[in-house]
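The structure under discussion is supplied below as structure tokens; questions concerning it will follow.
Apart from one protein chain that is not included, each protein chain of the complex appears where it belongs.
Going by the order they are written in, the chains are A, B and C; count residues from 1 in each one.
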Amino acid sequence: MKYHVLLDGHHAEVEIERDGSGFSVGLGDQIWHVDVGVLRDGHAYSLLIDDRSVDVGVEEEGDGLDLLIAGRRYSTEVLGEREWLARSIKGETEDGEKTVVAAMSGILRGVHVKEGQAIEKGQPLFILEAMKMENEVLAEVSGTVRRVAFEEGQTVNLGDVVVEID
Amino acid sequence: MKYHVLLDGHHAEVEIERDGSGFSVGLGDQIWHVDVGVLRDGHAYSLLIDDRSVDVGVEEEGDGLDLLIAGRRYSTEVLGEREWLARSIKGETEDGEKTVVAAMSGILRGVHVKEGQAIEKGQPLFILEAMKMENEVLAEVSGTVRRVAFEEGQTVNLGDVVVEID
Amino acid sequence: MTATRPITKVLVANRGEIALRVMRTCREMGIHTVAVYSDADREALHVRAAYQAVRLGPAPVGESYLRGEVIIEAALHTGAEAIHPGFGFLSENADFVRQVEAAGLIFIGPSADAIEAMGDKIAARRRMIDAGVPVVPGTADPVDDHETLMAEAEKIGFPVMVKAAAGGGGKGIRIVEDASALLAAADRARSEAQSSFGSGAVYLEKYLDHPRHIEIQIFGDSQGNVVHLADRECSLQRRHQKVVEERPSPLLDEDLREAMGQAAVQAAQSIGYTNAGTLEFLVDSQKNFYMLEMNTRLQVEHPVTEATCGIDLVRWQILVAMGEALPLTQEEIRHEGHAIEARLYAEDADHGFLPATGLVERLDLPGGPGVRVDTGLFEGMEVTPHYDPMLAKIIVFGRDREEATARMARALSELTITGVTTNLPFLRRIIDSDRFAAGDYDTFTIESHPEDFSARLSDDRIQHVSALAAVLAHVLRRRRGFPDRQGSGGFSGRRSAWVDDFSPGEESS
Partner (left out) sequence: MTATRPITKVLVANRGEIALRVMRTCREMGIHTVAVYSDADREALHVRAAYQAVRLGPAPVGESYLRGEVIIEAALHTGAEAIHPGFGFLSENADFVRQVEAAGLIFIGPSADAIEAMGDKIAARRRMIDAGVPVVPGTADPVDDHETLMAEAEKIGFPVMVKAAAGGGGKGIRIVEDASALLAAADRARSEAQSSFGSGAVYLEKYLDHPRHIEIQIFGDSQGNVVHLADRECSLQRRHQKVVEERPSPLLDEDLREAMGQAAVQAAQSIGYTNAGTLEFLVDSQKNFYMLEMNTRLQVEHPVTEATCGIDLVRWQILVAMGEALPLTQEEIRHEGHAIEARLYAEDADHGFLPATGLVERLDLPGGPGVRVDTGLFEGMEVTPHYDPMLAKIIVFGRDREEATARMARALSELTITGVTTNLPFLRRIIDSDRFAAGDYDTFTIESHPEDFSARLSDDRIQHVSALAAVLAHVLRRRRGFPDRQGSGGFSGRRSAWVDDFSPGEESS
């Protein structure tokens, strides 16, 4: 899976793949093997990067992921490919996405549009809730709603198509 | 509420009532006020008995409630009125354990008996090894071995049934 | 002189690590302890460590730890014979001491008169001058006319500072290099003072170039004995609060140390001082020393003294309070090795040392040879905005300064705390800095040389941390049940060496 990491104004694309008991981690032309030991109910991790031992404390808030390494705090944001695209597209628009997919798994909390309804770009489509976080999804294009695939209260998975726009 | 506490063969009736931010605790002709501070997700408590400060660690297993106070473990059983009555009606259990359980976790180093074998009380059943220490377990009753649940070299956990005798 | 009064129970009128510190010695002396607590501290370590505990009131200090009458009441009710004030709160409040004594209790500290004598800074200055203790040269009183200004400035010697008498916070202060600039500077200071404080009165004080803050621990008993327990170097400060202390000071030679020790004893004797006290000095680059003020209580940094002389200062405080003589004479007090203390504050050192709050999630404290930790921290503790941001003191001891410094670096590397922002990275950068290694610092160093303790992110570090952040984000998603999908085949590189060692300063690549 590909992740986009923002740290101190820098953007990095990181590729993660399961590899034996750990993960292969690719960044640019570098690849490391990382073995992950879980400590204290997930507040801290013992990492072995190849054979290098690094202890990391973790604090989460939304997409924000703070790492505490050797006493120092690194405030990062980690986004999946879709979230990253959604974010980078926002503002540029033009031919935006006509197939609106769930950028995270969650519960559908509000469906603001109906099939056949005419909508404008930027109009709220639905709200997705996960981990106490609500995420309002806006239309990236103007048009007519062809399909609403889920009902309010239903659970949707990452990548599920929720709304299609003509 | 009334509780029945068993500790070291003694039985005590304790009455608990909410009293301000804490509890009134009655035992015989004594009454104390106990204020309870919760530490670490309920694994430990800071008690103020009137103004006396006592830190208590707590481990639960069924009705069993172990208190750790000043480094010492007190193994108690605490029963509500109903449970206490139910138990006193059932009466005492039989004499001599026919189900031989592991008194510690360890590795089975010697199994001296086979299924179907007739054994005498006091006869060695098996040897359990942990932390360089061997512990020979003897039969507490005479009878016939109904089941040997583990093989030599296997790891057994505290409380596992190792041998059953008919 | 004084008859011995036994103490079997002590009320500790404080919270956090210092309350715990005092209780530890009490326990070792077979003395019962009474804790006091605010509602915010019901589950605090000092409450749990005490024999008894009494609630004072809501979290704000005015409604809890500063309520002297309630504290005295608690001592009387629980049968404590003595009150130990710790530091801060009521420790230097002469009225409180008088109330404690009026209630028939022992105050573990100096007399109310001694506290008062040293509490009024101008009166204290006059007393010290009379006792022959060097103070920072200056006029002390406001100077009005140009003629007197010039005469006094010449007497003090340039450079001098013109300071607003009613001032504070650095306003109305002018540094004057030579006589030609004096009168114009004084006028400007006067007008600035007038507009800022409503009073144009100014006075003169010698300007000390890169002064070091070095203090002397003294101890007096009621038999009239006074000894000193040598120096502590406390120049590393931010916002006038100490961050790292050590003993012996890398600056002092034995002659200077002895001269300062003598002056400190002289100062204490001149006011008949009993119990623990500290004389703070400024030492300039020519190694002249000037008394700054006296702290009439135990200091935060007392453990560095304990480490090098093997004396439990709180034990001595209690013995002296009982009326006993000091256990050792000046000649019997010996110091060996080197000790350093680092103060862990709940603050963001990279953003103006702003105080931080939060719930302590994970806490690992350092251990092993030569390491002492004094703290009230525990997992699940809430760091609130009500109290001092100091969370812990890490004290190390080694045979020499080099071993102690390496040990402190090691100890800090073992310290982990999550859930609240602390100055830990900043402490690590100080200890790892060339400046600290050279002992080359003064009271201005942290503020004037931020680059020496700065945190820069190298490109390598950014890449490495980004990679780890992605791995951990991935693991966290999996732990929540998100599927572990197949990779998109985006690997274009090859196995690489991991070069980052997460050293606290700038890392190599």
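A few comments on the model shown:
In this text, a residue touches a chain if its C-beta (ideal position, glycine included) is under 8 Å from a C-beta of that chain, and two chains touch if they have at least 3 such contacts.
Computed from a predicted structure; not experimentally measured.
Annotation: of C:Arg27, C:Arg188, C:His386 or C:His449, C:Arg27 touches the absent chain (contact as defined above).
Summary of contacts with the chain left out: across C:Val12, C:Ala35 or C:Ala49, the touching residue is C:Ala49. Screening B:Gly57, B:Gly110, B:Pro124 or B:Gly143 against the full complex identifies B:Gly57 as the residue touching the chain left out. Those residues of subunit B that touch the chain absent from the view are 1-3, 5, 7-8, 10, 12-18, 23-34, 36, 38, 40, 42-45, 47, 49-50, 52, 54-60, 65, 67-74, 76, 78, 103-107, 129-133, 135, 155, 158.
Within the entire complex, the positions of subunit C that touch the omitted partner chain are 20-21, 24-25, 27-30, 49, 51, 303, 306, 310-312, 336-337, 364-365, 367-375, 378-379, 399, 403, 406-407, 409-410, 413-414, 501. Taking the complete complex into account, residues 35, 37-41, 46, 48, 51-53, 55 of subunit A touch the chain not shown.
To be clear about the criterion, only the chains that are shown with their structure count from here on.
Taken as a contact graph, the chains are arranged in an open line, each linked only to its neighbours along the path. For the pair subunit A and subunit B, the distance between C-alpha centroids works out to 48 Å.
Centre-to-centre separation of subunit A and subunit C, using mean CA positions: 46 Å.
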